[in-house]
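Each remark here refers to the structure printed beneath this line.
Only one protein chain is missing; all other protein chains are in place.
Showing chain A:
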Amino acid sequence: MPFSAQPPASGEPYVLTASLDNARHLSSILRAVHFQDHATCFATANGLRVTVEDAKCIQANAFIQAEIFQEYAVQEESVTFRINLSVLLDCLTIFGTSSLPGTSTALRMCYRGYGYPLMLFLEEGGVVTVCKINTQEPDQLLDFDFCSTKVVNKIILQSEGLREAFAELDMTSEVLQITMSPDKPYFRLSTFGNAGSAHLDYPRDSDLMETFHCNQTQTNRYKISLLKPSTKALALSCKVSIRTDAQGFLSLQYMIRNEDGQICFVEYYCCPDEDITEAEM
């Protein structure tokens, strides 16, 4: 085997090293935020965060905790780099996306530091793939400053309930209007498309409703095109938390359980569309 194919031994000067027995745990969660080519990776001792943004209006974060990895080490307080997410996903799934039961792709990831490429070593059935993905200058990321004290309304739903709803949403509508209220209709999704308006109501005592904390009636609109990418995360998730703050910013947190039963999170932040007039309410 040529020297380049040897995974580096630990103790070499890498600021980030991580190993996974099953690369799919990483690739499936990254696919949930893959709506733009580029992503910013942010690694700390707690784990890895991958952030994707679009049009300064939406931000998606995938969190992969350190515990998910079999080996995980960060030599500095934090390590940040920008990377082409499409390329990273192609590399992670080089041996195919649907692996047979009993076979999995092992992964070792190394990053030497600023200016160096991200190295991936993948192995399946004795076949080794080495990838060198060039890293880029990190972007200035949006700060949605969504802390729990500012949250006005919060709902936790079983994802299956929302999956059906999103599959049936009228995509000819430009916006999705979300109403959260301590009174009826409690939680309402509305669209205004070519064929007319549609409202979808979830009563607060629904079996799908895990938590219902609404303090105030809020009606906000969000560009449906911006929310569409989040359906990828919705499809994988088991639970979703929907929160809004006083300014109408939306936070969607998806809890994703991987094949080994470990929990990961994907989070979407979206800013509201322009104010709505009284008549439309």
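By our rule, a residue touches a chain if its C-beta (ideal position, glycine included) is under 8 Å from a C-beta of that chain, and two chains touch if they have at least 3 such contacts; residues count from 1.
Heads up, the rule we're going with is that contacts and distances are computed from a predicted model.
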*UniProt names the one chain left off this complex as which of "2-oxoisovalerate dehydrogenase subunit beta, mitochondrial", "RNase_PH domain-containing protein", "Probable electron transfer flavoprotein subunit alpha" or "Checkpoint protein"?*
"Checkpoint protein"
*Which of these, A:Thr93, A:Ser173, A:Asn220 or A:Thr244, touches the one chain of the complex that we don't see?*
A:Thr93
*Taking the full complex into account, find the residue in A:Cys131, A:Val151 or A:Ile242 that is in contact with the omitted chain.*
A:Cys131
*asked:* Tell me which stretches of chain A touch the chain missing from the display.
replied: 1-2, 4-5, 84, 86-87, 90-91, 93-96, 124-134
